[in-house]
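In this view, the complex is presented without one of its protein chains, the others remaining in place.
Coming up: subunit A.
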C-alpha cells in the first residue's frame, strides 16, 4: 500500500506535520541559544544537540500519532497510547539526539558518565519539558481546529434544515403548477385569477417570513391553511374538498406559525393526490381539559400506503412538526398518527393551552 493512499497521510496532514516541524526547529534554536548563553557553551554543539533531540522527537511523535490514531478527526491516539507515544518520543529523541551530538563533538557515544550530573539532569529536564509542552501545544492546536470544524458543521446543518423546510414549502411542482393555473385563469376568469393571486401572495409571504416569528393566533394559522387549500383546490378541482373548523373562543390562542401546514400538505400529497377520485380534508380545533387539540384528517389512501415513500418528503414534514412541538412545549406537546375512520389518515396534535390573559 502506498503511503499516499492512506487518508491520514493525505497532503493536509503532512502539511500540518511539516508546520509542527518548523515550529520545533524554531523552538530548538531558542533552547540552544538560551543554553549557549547561560552555560557559555559552544553554540554549534548546543545547536546540534538541541536540533537532533527536537527533530527526532518530533518525527517519532508526529509520524507515530498519524500511524496509530487511525481515522479519528483529532489525529491523536487516545488514552495510554498518547502518553506512551510522548514517552517514547522523549526517550528516542534524547538517546538519538545525544548520540548525534556526541558524534559531532567527538565525544564517546552516549557516555553519560562523562557528564556532570547536573548537566545531565538539566538536559533531561529540558528535553522532557520541551517535548511535553510542544506535544500539548500541537494537540490543543489540532483539537481547536477540530472544534472549529464541528461548529462549522453544526451551522451548516442548521442552515440546511432551514433551506430544506423552505424547499418543502416552495416545492417547484406546486409553485409552477399554481402559476400555470393562474395563467389560465387570467384570460378565462379574471376575478378568480385575482382571488387566486391574493391567496398565493399570502401563502408566499407566510412561508418566507414564517420561520422568523415565534407565534401567531390560531385564526391566522387557519387563514393560511385556507390560502393553501384554496390554491390546491383550484388546481385539483372537484377532487379536493375541505372544511376548516375553528371555534370562536380559540381564535386568539397563540401557536407556532405554519405548524399545521406540513400536515395538510402531507394529507394532500400522500393521501389525496395519489387517489384517483380525490377526497376530503378536515381540520378541526377543540379544547379538551386545558389542552388545545388539533386534528387534521383526510379520506386519502391511508397510512400504510404512505410508508413506502419516505423519499417523498412525508418523513421530513412530520419530523419537523414533532421537533417544533418539542421545542415549544417540551414533553407537553403530543402528536399521533392514526388511520381515520373513513380509511385515510388522521393526525392529532395536542398541547397545553396558555392561561387566559
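Methods note: a contact is a pair of C-beta atoms (placed from the backbone, for glycine too) under 8 Å apart; a residue touches a chain by one contact, two chains touch by 3 or more; residues count from 1.
The criterion applied here is as follows: contacts and distances are computed from a predicted model.
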Undepicted complex member, UniProt protein name, chosen from "CRISPR-associated endonuclease Cas1", "Response regulator", "Glutaconate CoA-transferase subunit B" or "Extracellular solute-binding protein": "Response regulator"
Touch criterion as defined above, residue of A:199, A:216, A:235 or A:324 at the omitted chain: A:235
Per the touch definition above, residue among A:123, A:181 or A:297 touching the missing chain: A:181
Touching residues (missing chain, whole complex) on subunit A: 172-173, 175-177, 179-181, 183-185, 188, 234-239, 273-276, 278, 305, 307-309, 311
